[in-house]
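I am attaching a structure below and will ask some questions about it afterwards.
The complex is shown incomplete by one protein chain, all other protein chains being positioned as in the whole.
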Amino acid sequence: MNNGDKRITRKDFFSLVGWGGILSTLGGSVLGFYRFYFPNVLYESQKVFKIGKPEEFPEGLSEKWKKERQVWVARNKSGVYVMISICRHLGCTPNWFTDQQKFRCPCHGSIYDIMGNVLGGPAPRTLWRAAVKLDPVDGQIIVDFNNRQDPDPVSTENGLQVDEASREIEPFFLKV
Amino acid sequence: MADKSFEIFPKNSNKTYGLMELVKGTAPATEKEPEDTIFSWPHLFYVELIAVLVVTAALLFLSLYVGAPLEEEVGRDTTPNPMKAPWYFLGLQELLVFFDPWIAGVTLPALIIIGLMLIPFLDTNPKGSGSYTFSERKLAVSVYAFGLGLWTALIVIGVWFRGLDWSWYWPWNDLHVHKPPIVGLKDLSVIFATKLGISEFLGNTLSYLLVLVYFAVGLIIPVFIFKRFYNRLGIIRYVTTMVLFLIMAGIPVKIALRLIFSIKYVMVTPWFKI
Partner (left out) sequence: MSNLLQRVSDWVTSTQVYKAIFRHGYEDTPRNRSLTTFSNVLYHLHPVKTRKESIRFRYTWCMGGATLLLFVVLTVTGLLLMFYYVPDTRRAYQDIKDIMNVVSFGSTFRNVHRLAAHGMVLTVWLHMTRVFLTGAYKPPREFNWVVGVILLTLTLVLSWTGYLLPWDQLAFWAVTVGTKMAGDTPLFGVEGPFGRQLGMRQDNDIKFMLLGGTEVGQNTLIRFYVLHCVVLPLVAVVFLVIHYWRVRKDGFSGPL
């Protein structure tokens, strides 16, 4: 029996080691279980792909690759850019209305213009643009789906806007 | 069959059985029998059996008429228009129109669940336990009715008043015709800046102030008007109750601001927008 002073007895020491061991084993197991849930290898669709040569896309919006690759290809006076067809609100696929020249999302009514700016609805940010580059060998546009341009939009009278000139930079714009 | 020869738990010198039960009550239960209690077997079990038969029969009968839906197979490039969640989630989906996804989808549901869990700890009124009463529990029943009513209203809107592109469709509107989009939603800070002719920064500050005033008024005023209520709860319970209530009441306020004044966000910070 210790006499109540600050010395740690052997009993206390073994108690500490024992419980400490049990708790750290438990903690380690929990961490192990947690890490188990994050897959290291993914078998998903290709995220880097080709969509054809720039000459194939006239001025305006092309829905040619929307079904297969979930991207829109747009051309303005300066060049070509690729937008990802995923609404920034909750991930639904917006629809392009050529007559209104607007994208409209069926889930909660978000509205985007051809540059991806938010004109209305609950979307909190503008449409993603994917990184693009030209293949030096066959001249096709290579799209990197997961390398996305996401500049902070500014609240204006007309909705959430990003200055177009600031967006038309490498690697998210092709001056062709 | 003689009872004496029928021992349910045969006496065995190697075993000792003890059945003890601690029962709390205001009166010994023995004095209550037999007027208030009945044997579970057969009465309770027969009632339960009837309930089982009725519900199962109803399910089987209904299943002949109400089919489980099955739409087309998954198409990653096309979202159905309109894309509606099942009815019990439509309240949430309707909230998503007016609030950012992480608020409407994560924060508000979490607050609803936590708020529900806290009810027994925030309700200090000892009356009304074990019977239906409104007069003895006016506040509790009213607040609950408000919350339930709000949730039900959102579901009703989601089921019957939302159509293509999630636009508003009256029951007499043609569900196959797209409605024009609603553009021109502005933030409150932008409205302040343009209408009052002040800078963006001042407009922003004004909008922060407005939200602060809403919570301040909501927290401070009841202390003086409903002194008894405040004293009974104590400061921790009071603040918790009022903050939760103000957030809940803030939802229809924000919805009204959006619908009437086309205000997109009441408060914009670098980290979140309301």
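Should a chain be cited, it is by its letter among A and B, assigned in written order, with residues numbered from 1 in that chain.
One rule holds for everything that comes next: a residue touches a chain if its C-beta (ideal position, glycine included) is under 8 Å from a C-beta of that chain, and two chains touch if they have at least 3 such contacts.
What you see is a predicted model, and the numbers here were worked out from it, not measured in a lab.
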- Quick one: which of B:I113, B:L139 or B:L259 touches the chain that's been left out? B:I113
- Message: Touching the hidden chain in the complete assembly: which of B:W87, B:W160 or B:F261 does that?
- Response: B:W87
- Note on the structure: The missing chain sits against subunit A at residues 37-39, 42-45, 90-92, 107, 146
- Residues of subunit B touching the missing chain are 1, 3, 6, 8, 23-27, 32-33, 36-45, 47-48, 51-52, 55-56, 59-60, 62-64, 66-76, 78-80, 83, 85-89, 93, 100-102, 104-107, 113, 116-117, 119-121, 123, 125-133, 137, 140-141, 144, 148, 271-272
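In this text, only the chains that are shown with their structure count from here on.
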- Message: Looking at the complex, which residues from subunit A come into contact with subunit B?
- Response: 66-68, 70, 85, 89-90, 92-95, 97, 100, 102, 104-109, 111, 119-122, 124, 155-159
- Task: Spell out the part of subunit B that touches subunit A in their complex, as residue ranges.
- Result: 76-83, 93, 96-101, 105, 164-167, 178, 181-187, 189-190, 194, 264-265, 268, 273
